[in-house]
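Apart from one protein chain that is not included, each protein chain of the complex appears where it belongs.
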Amino acid sequence: MSNAFLTRSVRFSASHRYFRPEWSEERNRETFGSCTNAPGHGHNYECVVTVSGPLDHETSMVLDLKVFDRILHDEIANRLDHQHINDAEEEFAYGKTIPTAEALAVFFFQKVAARLPEGVQLYKVRVQEDANLYADCLGPD
Amino acid sequence: MSNAFLTRSVRFSASHRYFRPEWSEERNRETFGSCTNAPGHGHNYECVVTVSGPLDHETSMVLDLKVFDRILHDEIANRLDHQHINDAEEEFAYGKTIPTAEALAVFFFQKVAARLPEGVQLYKVRVQEDANLYADCLGPD
Amino acid sequence: MSNAFLTRSVRFSASHRYFRPEWSEERNRETFGSCTNAPGHGHNYECVVTVSGPLDHETSMVLDLKVFDRILHDEIANRLDHQHINDAEEEFAYGKTIPTAEALAVFFFQKVAARLPEGVQLYKVRVQEDANLYADCLGPD
Amino acid sequence: MSNAFLTRSVRFSASHRYFRPEWSEERNRETFGSCTNAPGHGHNYECVVTVSGPLDHETSMVLDLKVFDRILHDEIANRLDHQHINDAEEEFAYGKTIPTAEALAVFFFQKVAARLPEGVQLYKVRVQEDANLYADCLGPD
Amino acid sequence: MSNAFLTRSVRFSASHRYFRPEWSEERNRETFGSCTNAPGHGHNYECVVTVSGPLDHETSMVLDLKVFDRILHDEIANRLDHQHINDAEEEFAYGKTIPTAEALAVFFFQKVAARLPEGVQLYKVRVQEDANLYADCLGPD
Partner (left out) sequence: MSNAFLTRSVRFSASHRYFRPEWSEERNRETFGSCTNAPGHGHNYECVVTVSGPLDHETSMVLDLKVFDRILHDEIANRLDHQHINDAEEEFAYGKTIPTAEALAVFFFQKVAARLPEGVQLYKVRVQEDANLYADCLGPD
């Protein structure tokens, strides 16, 4: 039986701010533009997660959707829905990682990969911030 | 020549919080759920504005798009893009109007109506908050 | 305070069949085309429900979303998701109403209208069957 | 049995140019901007047509989709798909009507209304030019 | 001249049921949830097919769209549109392969690959079941 890729989307609404406390306000403004406005602005995020593996010979599934949905709820939607990302996750606290779409994709990749059952690989995590911007993480190099 | 309706969309990303300072935290939580989390969460808003009027006999237009776009930029996108709505607009300051999609539609209706040239009517303002929720204002009763 | 319209979408996946048992197979085929194939085909339905009313002076809401979502879940998604419509609802049993998008819109209008709190009017129920077809019911004439 | 509204979409790709031959090039440029560039630019148009009427007591349909699709193909897609609108339709020849979304909606309204069977009303024709602009015609005043 | 990838989408509406006749009803229910409801539910499927190859030096095409569309119609839409997948395809009959999105992607990959002209490779078949779920097949390992 062939391998296949299975992709599931989950959505959350959150706010974030691009701000480095060790920089001057001018440097923050010049680097981040209006993304540095306090206390932050927000988006309807869509997080699109792709796993790969062989199809089960009885169920023809790569991964049980109940298991997949539980992981995506715990690691993505439940973490950040209706939250301010810099406040809600230590990783994105001021002075640490700026919560760009790229950094969120890397963060979710690590969280989801740690939860997948044996035999299923995490192929990609995409974080779509708005209709014209998204970032993908395919794992550590 | 017939009347027609012309509709233009504009997008902005902003954050907001549902919170009444004269209420207890419990009442805020019970009424607004996770929408009362401080300092607020955000959305990619789409604001869809419909005007009506006769077609100009030379240009076949209800309203010059350059004029329409200028109004929508000034009154909608430029007011709120990359802002926290409760902070950016006095109307939605804490203790005043809660920035629901319904209230934003009413607010933008008043702002846009005041700017339209003579002979063009504002028919509708729609504020779409996410893929599953929007509100419309058709003007004062 | 102005009136406004609030619209909420709910989705379900279901199957249906167009078939009149009192007609010959030829007449069913001629009238309904491939929609008469047994045991039926299916769609990802989106049901879009619009209510109207005054904005509450404290919450700026036309209708509490928790109440709205409960009604839409009970009367629409929970009735028909992952069901065969002709089997699941007496109204659409073979020999009764053909489950077109038009008939579903009329059916859901009656069900939702009976559940709304006082002071809130049901304005419209839209049933979208696929990317190119939808039907609206605005209530009894 | 209630009345209902049935809506069907049809798509076509075409080009058009905004140009009044009796005006100077400067006036064309000032009024129409880059829309006056020769020989024209193009869009993927979506034309969304809504009819209303009672549900047939046997088929639960407002209008037979085979009939509806034939009309939309003949009067909209077959007229303009892969055409230059100013060249393909006498109504939009240079010196006559400028092919704005508003004017196309009025034009298609007249064409479709003339073809509908008795007992079915044409309620609306929408012409969507791109993701941020559309026009509606609800018939002659 | 460079290689490129060309992608074409085709849509069909069908129903399916997840059911293993050699299992108890309890095991079917526990494994497949409401997807095991008889006689099945349905979806608006979108099948997205990607081929790759060099651009023809005269037409700048990877594959003639008339040829591509004929293959997709024959092998995908015409097989399953307005059908119950378990009934319409021997591969998905009860007791054989469960018609998940993953299994459909593998199935269509084999069917389309067998029809492509020499010099054109089938790169990917995607089967999108609803707005939040799709599966990809990139061919046999």
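Chains: A, B, C, D and E, in written order; residue numbering restarts at 1 for each.
Keep in mind that, in the parts below, contacts are C-beta pairs under 8 Å (C-beta built on N, C-alpha and C of every residue); 3 or more make two chains touch, one makes a residue touch a chain.
All values derive from a computational prediction rather than experimental measurement.
Although one chain is omitted from the display, it touches the following shown chains in the full assembly: A, D, E. The chain omitted from view is touched by exactly one of D:L6, D:C35 or D:V106, namely D:C35. Contact with the chain not shown here comes from a single listed residue; of E:A14, E:C35 or E:V62, that residue is E:V62. Touching residues on subunit E toward the chain that is not drawn are 1-10, 50, 55, 58-62, 65-66.
Although one chain is not displayed, its contacts with subunit D can still be listed: residues 11, 13-16, 33-35, 37-44, 81-84, 87, 130-131. Touching the omitted chain from subunit A are residues 18, 20, 31-33, 97-103, 105-106, 109, 131-141.
Simple rule for what comes next: only the chains that are shown with their structure count from here on.
Number of steps on the shortest path from subunit B to subunit C, with steps defined by chain touch: 1.
Comparing the chain pairs A-E and C-E, the larger number of C-beta pairs in contact belongs to C-E. For the pair subunit C and subunit D, the fraction of shared interface numbers is less than half, so the two copies use mostly different residues to meet.
One finds 42 Å separating the Cα centroids of subunit B and subunit E. Distance from the subunit C centre to the subunit E centre is 29 Å, each centre being the mean of its Cα atoms. Touching of two or more other chains is recorded for no residue of subunit A.
Chain pairs recorded as touching, per the definition above, are A-B, A-E, B-C, B-D, C-D, C-E.
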